[in-house]
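Of the protein chains in this complex, one is absent; all others appear in place.
The first chain written gets the first letter, and so on, giving A and B; residue counts start at 1 in each chain.
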Amino acid sequence: MIPLSWYLILAAGLFCIGFYGVLARRNAIAILMSIELMLNAVNINLVAFWRFLAPESISGQAFAVIVFAVAAAEVAVGLALVISIYRSRKTVIAEEINLMKW
Amino acid sequence: MTPIQLVFLFVAFATLWAAFMVVTRNNLVHAALFLVIALFGVAVLFVMLEAGFLAVIQVLVYIGAIAILMIFAVMLTRGDVDDIPDITNRYAGWVGLVAVLFFSSLVILMAQWPSFTALAKPILSSRDTIVELGTALVSPNGYVIPFEVASVMLLAALIGALVVARPRKGK
Partner (left out) sequence: MLDQWLFVGIFVSIAAVFPLLPLVMARFLAPRKPNRIKQETYECGIETVGDTWVQFKIQYYVYALVFLIFDIETVFLYPWAVSFDVLPLFAVFEGVLFILILAAGLFYAWRKGALEWS
C-alpha cells in the first residue's frame, strides 16, 4: 500500500518545479505552462486528501472539478492576452511587457 | 516493495522529470509536449487514487484541450524573438534556491503531522462516486453555487478571450 506521504511529497515537488518555472522563465507562455504544473500539484493534493482522510464525502473531487474549470478559464484568457500582446508589441518576453511598470 | 508501489515510483519520477523538462527547455513546442507527459502522469496518479472520473477528465481537458491550446499559442507567437539565448531571467539562481528550500521546508513541516503516513481505507465497491459527485454538484447543500458560478466564469472567459484574441476590424 502507498502511504499518503508519497503523494504529498510528489505534489510538493511538482509545485516547486512549477514555482521555479513561474518566477524564472522569461517567456510568458512558459510561465503559463508552469502555472498548470502548480495547479496539477494542488489537484493531486486535493484528491489524495479526499482518498486518504475523508473518502466518505465527495468534497475533494468536487473541489478538483472546480479547479479544472478555473485552470481552463485561466489558460484561455491568459493565452489570449499573450497573443494580443504579441500582435501589438511583437514580444512574448514577460520582462519586455513593461508599459505599466514604473 | 509491492508492484503498485513500483508503478507509483515509476509514474512519480516520470512526472517530475517531465515537469523539470517543461521549465528548462528552450523550445516551447518541446516544453508543451513534456507538459503532456507530466499531465498524463498526474492522470495515472488519479487512477491510483481511485478517482477514475478525474483521470478521464485530466486526459480529456488538460491533454485534449489545454495542451493543444498551448501549442497553438506557441505557434501563433513564434517570430524573430524566438529561441532567445537565455530562457531564464537574472534571478533564476535565487529562485531555484528558494524553490529547493520551499520544498524541503514543506516536507519537514508535513513530516511533523500525525496523518502524514496514513494509509487508505478501502472504498466500498458498491459506491458510485460519479453519481455522488453529480448529486453533490447540484444539491443546494453541496456545490450548487460553485456549479452555477463556474458556468458564468466560463462564459466570461469565453467572451473575454474572444474579444482579446480576435484582431480588431480594419487591421
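In the analysis below, a contact is a pair of C-beta atoms (placed from the backbone, for glycine too) under 8 Å apart; a residue touches a chain by one contact, two chains touch by 3 or more.
What you see is a predicted model; the values in this text were computed from it and never measured.
Student: Among the chains present, which touch the one that was left out?
Tutor: A, B
Student: So which bits of chain B touch the chain we can't see?
Tutor: 4, 7, 47-48, 50, 52-53, 57, 60-61, 64-66, 68-69, 72-73, 75-76, 78-79, 82, 123, 125, 128, 130-135, 137-140, 144, 147-148, 150-152, 154-155, 157-159, 161-162, 165-167
Student: Need a quick check: the contact residues on chain A for the chain that isn't drawn.
Tutor: 65, 68-69, 72-73, 75-76, 79-80, 83
Here is the rule we go by: only the chains that are shown with their structure count from here on.
Student: Once bound in the complex, which stretches of chain A touch chain B?
Tutor: Residues in contact with chain B: 1-10, 12-21, 23-27, 29-30, 32-34, 36-37, 40, 43-44, 47-48, 50-53, 55, 58-59, 61-62, 64-66, 68-77, 79-84, 86-87, 90-95.
Student: For chain B, which residues are in contact with chain A within the complex?
Tutor: Of all residues in chain B, those touching chain A are 2, 4-5, 8, 12, 15-16, 19-20, 22-23, 28, 31-32, 35, 38-39, 42, 45-46, 48-51, 53-54, 57, 61-62, 65-66, 69-70, 73-74, 76-77, 79, 81, 84, 86-89, 91-92, 95-96, 98-100, 102-103, 106-107, 110-111, 115-121, 123, 129, 132-133, 136-137, 142-143, 146, 150, 153-154, 156-158, 160-162, 164-165, 167.
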